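Down below is the structure, laid out as structure tokens.
The complex appears here minus one protein chain, its other protein chains still in place.
Coming up: subunit A.
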Amino acid sequence: MKKIYKFIMLALLAITVFATSGFTTSIKADQKDVTYDRIMKRGYIVLGTSPDYAPYEFQTTSNNKSKDVGMDISVAKDIADDLGVKLKIKNMDFDSLLVALQTGKVDMVLSGMNPSAARRKSVDFSDVYYKGGQSILINKKDAGIYKNKDSFKHKKIAAQTGSIQYNLAKKQIDGAKVSGIQKGADLILALQTNKVEGVVMEKPTAEAYAANNSGIKVIQGGFTLNDDETSTAVAMPKNSPVLRKKINTTISKIKAKNLLPQYLKEAGTYLKGNTVNTSMIHYWKYFAMGVGYTILISILGVIFGFITGTLLALLRLSDNKVLRGLSAAYVEFVRGTPLMVQLMFVYFGLGLFVNLPALTAGIIAVSLNSGAYVAEVIRGGINSVDDGQREAAESLGLNKRDRMRFVIMPQALKNIWPALGNEFISLIKESSIVSIIGVTDLIYQLKIVQSDTYRGVAPIVVAMILYFVMTFSLSRLLKFYERKFNNG
């Protein structure tokens, strides 16, 4: 009992150290602008953005390479130029952007972000560089019913999760059912498929979507807005006085030269290019790349998951009580928490100590998660081997390692092969979660193609078929080896 108590204390201590380390960085920042120093030292600035919000930021293809474009990207380029450093862009979900700032994954965020009071508590904002209004998108056929926000009382309406628009709809439309949806393309899809009656969106974005989708129309929002809710500013880590000053200089320069209308117009030309050929075949490279990453993550996830799982299973069966307990606790904890949370913990949480690239973080999270499940399967397999086998091996003088390696494990593996196969197949599917931190796997590419083509369903069908082809091939492969096992 005492040992277990000690362990809990150690674990708590580790968590405390971990949690407070976030604060220590901000204390240091009081004295100096660590973000600025970091940028200058590295020679590049990392921009975090969620490229699904045309014309602010979205992805386009040129020479078969996708790149981020849009007004915010142009502004970010100006900022980098004025700092005399290169610009690097990290794409991720809008929801993850602020965490990425706080954990140092990115140096600044331009993503059509409104500097609300709530956000100001956790990050710093530059001066406002753009002011738009809030509009509502509706289906054209409903143009007679909906005039402005007041027409939506007790109706279904949607907005991007975690956005200002979401809060506006909640607060200013009486009794409206507000759905939060992650991606711009999905919002449009929800509208087109009549899941919702309207979508609250920033004016320029709404207009871009309406221009490219003949069935939808922009109406005035009619919201009561304060400055926070109409304006867009650059977000950066708290206590970045130097960086903030530099960015503000760039912004006033842009304002003085009145560059924004020009940037918006440029973004518009990309948008037009995107609607020319929206067949899925035209986007095969996107899907191919997505499949590539999904396979990469799955294969490495299976390998490291299997290694982790085997180790955990062996610990679980060891004579040492503490190791047994640790392994059991790990398995229970990982099985008891969602993979998505684990993924964010690895990427953002561990990110405080080591700067893991999103892909690495994704592979680690998927492997550690899979390891817990594999451990249980292997433990069951080892227990399923007749005890007489262990006794025979023991009586021949084989040591514990050789007993496991030559006698128990090969038999256990044969018994658990189907269950293990199931685990690997679900790993392929579950790996799709890595798209939330910006790993360009199949799901991520699906979203990009959706927002690129403004077609909602077709990319989903393609992704579905591709996932099935992958899982079905694996299941055939596993069957082949199962037959081999049984014949041997």
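Note that contacts are C-beta pairs under 8 Å (C-beta built on N, C-alpha and C of every residue); 3 or more make two chains touch, one makes a residue touch a chain; residues count from 1.
Quick note on the criterion: contacts and distances are computed from a predicted model.
Chain not shown in the complex: UniProt lists it as "ATP-binding cassette domain-containing protein", one of "NADH-quinone oxidoreductase subunit E", "ATP-binding cassette domain-containing protein", "Thiazole synthase" or "Benzoyl-CoA reductase". Checked against the full complex, the candidates A:Asp81, A:Asp174, A:Asp227 or A:Glu394 give a single residue touching the omitted chain, namely A:Glu394.
For subunit A, the list of residues touching the undisplayed chain reads 386, 388-389, 391-399, 402, 406-407, 410-411, 414, 488.
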